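All protein chains but one are shown in place.
Going in written order, the chains are labelled A and B, and every chain counts its residues from 1.
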Amino acid sequence: MKKNRLASVLPPVIVGIVGLALWEGTVTVFGIREILLPKPSSIWAQLFEKWSVLRHATWETGKISVSGLLVGIFLGVLMALIANRFKVLNDGFTPLAIAINATPIVALAPIFNAWFGITGTFSNQAVVIAVVFFPVFINTAKGLNEVHPNEIELMQSYAASEWTILREVRIPNALPFFANSLRLAAPLSVIAAIVAEYFGGPQDRIGTVITSSAGFAKYDVAWAAIAMASGLGLLLFGSALVTERLSMPWRISGDIKDN
Amino acid sequence: MTKRKAFRTAFTVLVTLVLLVLLWEGYKWMGQQTDDHWPGTQFGLPVSTNDLTMPHSGDIFNELTEEIRAGRETLPLTVYLAKKAAFTFLEAAIGFSLGVIVGLMLAIFMLRWRFAERGFLPWINVSQTVPLIALAPIVVTWARLQGYPDMVGISLIATYLTFFPVAVSGLRGLQSPDSSDIELMHSYAASWSSTLIKLRLPAARPFLFPAFKLAATLSVVGAIVGEISIGTKTGLGRAILDFSMRYAVWPERLYSSVIAASLLGLFVFGLVNAAEWLVIKRGREVLK
Partner (left out) sequence: MRDNSEALEEAVSVESADKVFNSGSDNEVQALLGIDLNVKEGDFISLIGPSGCGKSTLLRLIADLLSPTAGEVKVFGKTANQARLDQDYGMVFQHSGLFDWRDVSANIELPLELKGWSKADRHVRSREMLKLVRLEEFKDYYPRQLSGGMQQRVSIARALSFEPRLLLMDEPFGALDEMTREHMQVELLRIWRETGTTVVFVTHSIPEAAFLSSKVVVLSPRPGRIHSEITVNLGNRTDETREDPEFFQATTEVREALRAVEAN
């Protein structure tokens, strides 16, 4: 067991360290200019130097991403449950949702600005909500719908109610689909929050720090800000993975069966 | 049978669209009557209903045929947007193609060496949490310094968004054949590369196409956002940005440009669906 864990942690750590060393080494040896690619060590230094600015900006962007993510998930799941209950809604709304999901939803940002104003953060949150809502809805609805007919027949043979079927069959079946959409939506929420920033809203956030530092040719600061944004994305992605583990203990890898 | 089902789906979607337009107009009408309050209450509506915030759907539609000044010439908004969309499509297509190539190469690399899978897969996941969109200004400065047109930088951003689903689903697809299928190839003493070509790649197709669909959408997102964040001179993202700045004068134009972006997304999505149908689904109806 312990040996297994080491075997799964060690390779990425090695690849990470080798990658960083190569990065640092290449930049130093070939004298690549800071504009093109700053050294990891100078990015690291800027993380400390500009910590208070970076922390504040990440916090502000983080609030928008997380709140939008949570509301988007809630609405997506709620809508999936409703659509599962009413067939007409499912037939009409699901193909439309798939179509909308194929469009660049972030382009809605200026329209939301017009609707909700650009002084507050709600317009930006609305973009995150929209970006998160569609994949969550589509995947969860799929999971609720695509249940093996045998399982439904089994439940019906027990004279189970629709509600019991939902609880015992449909929701467990939808969990892996839902988890997949979470893994997709969590990093997307950060991207959406940053893109929405380009169209307006308070200017003390991470995207602004990146653009303004890049504008002043302070590339190491810009990269430090990107590292912070990545950290935020990683945190949300990690939370999605943890949620997945906790909600589906039966899917933890390392099964016992052999050949 | 399937034809009837497709017809019914199209019909329900159409009805839903009509309902949404009616909802839009109904909400607008209601707001106009009650001065943006919920009927009979003091509670304000979340979105105000004046013509600036919510133009009539008919006006948005009419605007499409209106003339617009673009440089020295004037042309209908539809043509204007179509030209911009063509440019964005090209960027997205380059980004998509590169992303598919990179993604597949990564998938095959991870398939070949187990250490590579263990070492790289977590980082490939992490790569998606790096909001490369944020890198856009840097990527483009970099491209400009090298003397490349902005299109190169934007396509690279689209590539970055595209390679991930292809790499992850591709790996899963390449690993999907049953052990007995692998044993069969082994019993023919088939080489690793012929097992890849004759078995693993064909078997990966059902996994790859959903990834391609996601990647296609993301490539359009990448292209549009790339244009917005770096301020190129053309493209749909530029049009959206321009119109969002002149929103107070022509709100309909912003709506039109956003609708154009949606249509471009749908077009690309449709292309991948058509390719899927050609490659996998054609002539495979189960007879029995």
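Couple of notes before you dig in:
The criterion applied here is as follows: contacts are C-beta pairs under 8 Å (C-beta built on N, C-alpha and C of every residue); 3 or more make two chains touch, one makes a residue touch a chain.
Quick caveat: nothing in here was measured; it's all calculated off a predicted structure.
Within the whole complex, the absent chain has one touching residue among B:199, B:224, B:240 or B:264, and that is B:199.
When you scan B:8, B:114 or B:186 for touch with the missing chain, the hit is B:186.
By the touch definition given at the top, chain B reaches the unshown chain through residues 178, 180-181, 183-184, 186-190, 194, 198-199, 202-203, 205, 280, 283-288.
Throughout what follows, only the chains that are shown with their structure count from here on.
The distance from the centre of chain A to the centre of chain B, each centre being the mean of the chain's C-alpha atoms, comes to 17 Å. Within the complex formed with chain B, the chain A residues making contact are 7-8, 11-12, 14-16, 19, 35-36, 88, 91-93, 95-96, 99-108, 110-111, 113-116, 186-187, 190-191, 194-195, 198-199, 206-207, 210-211, 214-215, 219, 222-223, 225-226, 229-230, 232-234, 236-237. On chain B, the positions that touch chain A within their shared complex are 8-9, 12-13, 15-17, 19, 46-47, 52-54, 115, 118-123, 125-126, 128-131, 133-135, 137-138, 141-142, 145, 213, 216-217, 220-221, 224-225, 228-229, 237, 240-241, 243-244, 247, 251, 254-255, 258, 261-266, 268-269.
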